[in-house]
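Below, a portion of the complex is reproduced, with chain positions unchanged.
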Amino acid sequence: MIELNPIYVDRVVTAALEEDIGAGDITTALTVPDHVNAVGVILAKEAGVIAGLEVAQAVFQTVDLCVTIDGRAKDGDTVPAGGQIAIVSGNARAILTGERVALNFLQRMSGIATFTSRFVEQIAHTKAKIIDTRKTTPGLRALEKYAVRLGGGHNHRFGLFDGILIKDNHIAAAGSVRQAVEAAKANAPHTLRVEVEVTNLDQLHEAIAAGADAVLLDNMPRELMRQAVELGQGKVIFEASGGVTLANVREIAETGVDLISVGALTHSAAALNISLELR
Amino acid sequence: MIELNPIYVDRVVTAALEEDIGAGDITTALTVPDHVNAVGVILAKEAGVIAGLEVAQAVFQTVDLCVTIDGRAKDGDTVPAGGQIAIVSGNARAILTGERVALNFLQRMSGIATFTSRFVEQIAHTKAKIIDTRKTTPGLRALEKYAVRLGGGHNHRFGLFDGILIKDNHIAAAGSVRQAVEAAKANAPHTLRVEVEVTNLDQLHEAIAAGADAVLLDNMPRELMRQAVELGQGKVIFEASGGVTLANVREIAETGVDLISVGALTHSAAALNISLELR
């Protein structure tokens, strides 16, 4: 499992706290006495896969180095409704000041992990993998892709720089599938595979002939998808995408594709309902 | 309408592009000839309220100052499925490189505006207003609260610094509703109102007696909510919150509360399906 880069976590957490605290947590300052300690329980109000505990911990400890978090679950665990996720102990002001930002991270990341796990369950009987896309929240991509992994999914490229994916618009500009793939293969770093979008079997043949390593079947009818896989199996990696839902993902996986990419994992996952309650 | 702060937009857009482009858009560089121009149409694939055009424009112009965006709709407009949102013209590489980041902003913001507008429609016959919460995406709060406004909603406080909201945990620490409200009123900046959470009519009496300007009725049964409003009308502002959905928001509004806060507006809105197609 690729862990989060701690330098990145620090940067994101600090920015989130600056956004929320600004000139100060006025309510807490005016109503909660200084130096009172408290213990809070982070609870799952609905069942789900937990993601982001390390980030939540960084939030509280950025507010006050002495707040401790005792995990009752760990990232990737499935917790039932009502289940305890962690115990937060320390200065009451610090816990109240950090609460919302910590939960905002936890809820979003756990929502993504949980949503991903539902897709993964649907296709567990196939060889296909669920993968994410670049349709992520600006600035939080690393957190969201980490949550996808925790939910049992895998990652597509992180950005424009660590994967080659030739789409319809690139093909139009290059002239043809063949021309686009050949141009890419001629100059691509050897560490990267070349993936190309195809819309019919002729383009698939062309892609394979030009040396594509993977093909993207975007919004392709199931039957055509099945034929494509049969035709190219063992020669290229197949990624299906476009309009994938919990209702149709099983059917798509059963066409034999290797990968199914789902933008909704990150752009439309609802937050998991998580709260912090002081004991 | 409070507009977005352009300094903030620049900062957020630059960070998003650095995250996505990193060392370069390899695919575009390898397959699209330099200095080719293109025209793209930004399309709503489903009906919704548009939000974020200014941000999308900043994305393209940060990649290449010479890309132009010609809005066919403007922020806050409702666009039908298939409707054109804007025309993007300029260098083909720049358009392809900026596409995903621009759409990520547009889709998220338009999703929030659209979701908000559904709540607003439900209660148009009442005096209640839909407001947001601090349950926003870390780092993007200003964008998301702007989208809420475009959807017809209003904003609760932006952070811990521009509003006083005394919740159950603060009350517990302060000793009582009365003590908490009095402490807040004694030292709060005069520009800020004091709002306090109450869970029954006794606490409501106590809050009013102590001089609270607004009360939060969190997860309160409808009938009790109605009694509270009757009792305090004209003396305090009433905000209802907790478990608000499109199914129950009308009923809540009809209790006579002034404000209904909905965390889901920002933490669980699905993205609006928007795409960019090169002509």
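We just call them A and B in the order they show up, numbering each chain from 1.
Note that in this section contacts are C-beta pairs under 8 Å (C-beta built on N, C-alpha and C of every residue); 3 or more make two chains touch, one makes a residue touch a chain.
The structure displayed is predicted, hence computed values, not measured ones.
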Subject >> Copy count of the single sequence across the entire complex, 2 present >> reply: 6
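What we mean here is this: only the chains that are shown with their structure count from here on.
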Original post:
Taking each chain's centre as its mean C-alpha position, how far apart are chain A and chain B in Å?
Top reply: 22
Original post:
Hey, which residues of chain A end up touching chain B in the complex?
Top reply: 12-13, 15-16, 19-28, 30-33, 36, 38, 92, 96-97, 100-101, 103-105, 107-108, 111, 134-141, 158-167, 169-174, 180, 183-184, 186-189, 192, 263-264, 267-268, 270-271, 278
